[in-house]
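Left out: one protein chain. Kept in place: all the others.
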Amino acid sequence: MRKQASVVITVIFFLSLTFAFYQISSSYNYMENKYDYTNPINESSANESVPQHYIKDTKNETGAINVVTAIVVEYRGFDTLGEVTVLFTAATGVGFLLYNLYSRKKNKREANLILREGSKIVLPFALLTGAYIFIHGHLTPGGGFPGGSVIASGFLLMMLSYPKFFMNEKRLSVLESLAGITFVLIGLFGLIFATYFLQNYLNLGNVGYLISAGIIPLIYIAVGFKVGSELASVIQNLKEVQE
Amino acid sequence: MIEFTIIAWVMSFLAIASALYAIKTKDLLSAAISMGIASLVVSIMFLLLQAPDVAITEASIGAGLTMAVFIYAIGKTERWEE
Amino acid sequence: MNGVIMASYFTVASLLSIGLYGVMTKRNLMKIFISLSIMDTGVNLMLITIGYLPGGTAPIENANFAKYVDPLPQALVLTAIVIGVSVTALALVLLIKYHSKKGTLEYKGGMKW
Partner (left out) sequence: MVVHAVLLIAIPLLSAFLIPLIRKISKWFTISILTLNSIFSILVLFEVYNKGMIYEIIAFSPPVGIYLAIDNLSALLALIINVFGAINFVSTLKEKSFKFHMLYLLAIAGSTGIVITGDIFNMFVFFEITAVASYALVASKKSEKAVEGAIKYMILGSLGSTFILMGIALIYSQMKSLNIYDIANRISMMNENIKWISFAFLLTGIGVEAELFPLNGWVPDVYEGASSGIASLLSFGPSKAAIYAIARLLIVIFPSMHTYEIALWIGVATLLMGEIAAFMQTDAKRMLAYSSIGQMGLILIAFSLVSQGIRYSIPASFFLIVSHASAKSSLFLLSHKNKMGSALTKYGGITAVLSLIGMPPLAGFWGKWYLFLGAASEKLWLVIILIFFSGIIEAAYFARYLHRSIGEEKMEASYAYPMAVLSTFSLAFGLLPFIYKMANMHLLGGV
């Protein structure tokens, strides 16, 4: 009974999705199509769809070459603040729930020589690559999230090859707090020095250079550190937990 | 553009097959790994759809770290579904 | 319709349906969360496909191309991926707690009203 009902629901779901996609794909011309709408606050941007605005004006408004970065950090920076908060909440929850389940028993066997020596060599490169990815977020693909996760995977590799490898939990949490505070403070400075929360109040600089685009690299560096330390602490917590 | 279409369909079938295997198999470890493979394949589709930022993020977070988290959790609990 | 778009819409619909079916029929909690992860991947692909424009290029300033794909869904998907991994991590911790209390991952309770 349960199985039949599930099959029926799944089929209905599949068909409705397919139908919706068919309807969507029969109208593929958003770059040509101009909507005439009025914006409740600001009527100057009428007659231009949102993606068009991003593609046309990102360079002038934010100084970033990578439009996705500009959207993530500037136009919709509030979402990103919420997103790092979700990750932070999850990391906090993981630590909170596993608090009395830890074991520090160390009778695990060592990994083999190649993995151990290899990961020693790879770790600095992983950290460097991660840092490169999040520092160049406004110029090349990537940014704070992949950069942070590359750093976390470097530490994951160390944890795999050295069972005794252990990061100081307190230092990690201080690092993630500082990164989060930096993000919110950059936003609040926007409220103080400019008009809006998270508004860019620094000079945009020469577009295309590393030091440009105002607050975007700063926020991405904070996000990179935050994501890296949070993912690393989540993995460490899961590794240390006793069954 | 025909080669992109072919790659996309191949990736599509790979993703669907690994997702089906992840649902079907009784071995949770291989289910987690094939979920990671589906994620990785989808990140290649992101590249085809001109989304390099998302492809990098999906490959490192969606496929890599999620799978690692799953594997640690399976190591702490049990490997076989009843 | 463009072939790449068709392929990815087909993938999206299949991944989402497979995931939903898994969530509804499986009793093993690990399997349920694997299914939810598959659904997450499907939704991310759906957003990206909606933003794709045939012949467009990645939204990074480039002198050789005039047409770009829609950048906004890509930004949304970056957010969604990170949210997905955080929810998954917390879920697995809860599973470990459940297992240490009950000794099994099977969920017997069902939906009692």
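Here the chain labels run A, B and C in written order, and each chain numbers its own residues starting at 1.
Going forward, a contact is a pair of C-beta atoms (placed from the backbone, for glycine too) under 8 Å apart; a residue touches a chain by one contact, two chains touch by 3 or more.
Small disclaimer: the values here were computed from a predicted structure and weren't measured.
K.L.:
With touch as defined up top, name the shown chains that contact the chain not shown.
P.N.:
Across the whole assembly, the hidden chain touches A, C.
K.L.:
Just to verify: which one of A:Leu123, A:Met167 or A:Val184 makes contact with the chain not shown?
P.N.:
Hidden-chain contact among the options goes to A:Val184.
K.L.:
Where does chain A touch the missing chain, residue by residue?
P.N.:
Output for chain A: 16, 19-20, 23-24, 27, 30, 35, 37-42, 45, 49-51, 53-54, 61, 74-79, 81-83, 85-86, 88-90, 92-93, 95-97, 99, 173-174, 176-178, 180-181, 184-185, 187-188, 190-191, 195-200.
K.L.:
Residue-wise, where is chain C in contact with the chain that is not depicted?
P.N.:
Interface with the chain not displayed, on the chain C side: 16, 19-20, 23, 29, 32-33, 36, 39-40, 43, 46-47, 50, 70, 72-73, 76, 79-80, 83, 86-87, 90-91, 94-95, 97-98, 101-102, 107, 109, 111, 113.
Just so we're on the same page, only the chains that are shown with their structure count from here on.
K.L.:
If you tally the C-beta contacts for A-B and for B-C, which one comes out higher?
P.N.:
Pair with more contacting C-beta pairs, A-B versus B-C: B-C.
K.L.:
Roughly how many whole angstrom separate the Cα centroids of chain A and chain C?
P.N.:
16
K.L.:
Between chain B and chain C, what is the separation of their C-alpha centroids in Å?
P.N.:
Distance between chain centres, rounded to whole Å: 10 Å.
K.L.:
Going by the contact rule already set, what residues in chain B reach two or more other chains?
P.N.:
Those would be 51-53, 57, 61, 65, 69, 72-73, 76-77.
K.L.:
Show the residues in chain A shared as contacts by 2 or more other chains, in ascending order.
P.N.:
66, 68, 141, 143, 145, 231, 234, 238, 241, 243
K.L.:
Show me the residue ranges of chain A that touch chain C in the complex, using the header's touch definition.
P.N.:
Chain A residues touching chain C: 2-3, 5-7, 9-11, 13-14, 17-18, 21, 24-25, 28, 30-31, 50-51, 54-55, 59, 65-68, 71-72, 76, 79-80, 82-84, 86-87, 89-91, 93-94, 97-98, 101, 140-141, 143, 145, 227, 231, 234, 237-238, 241, 243.
K.L.:
Tell me, which parts of chain A touch chain B in their complex?
P.N.:
66, 68-69, 133, 141-143, 145-146, 149-150, 152-153, 156, 231, 234-235, 238-239, 241, 243
K.L.:
Quick check on the complex: what are the chain B residues that touch chain C?
P.N.:
1-2, 4-5, 8-9, 11-12, 15-16, 19-20, 22-23, 28, 31-32, 35, 38-39, 42, 45-46, 48-54, 57-58, 61-62, 65-66, 69-70, 72-74, 76-78, 81-82
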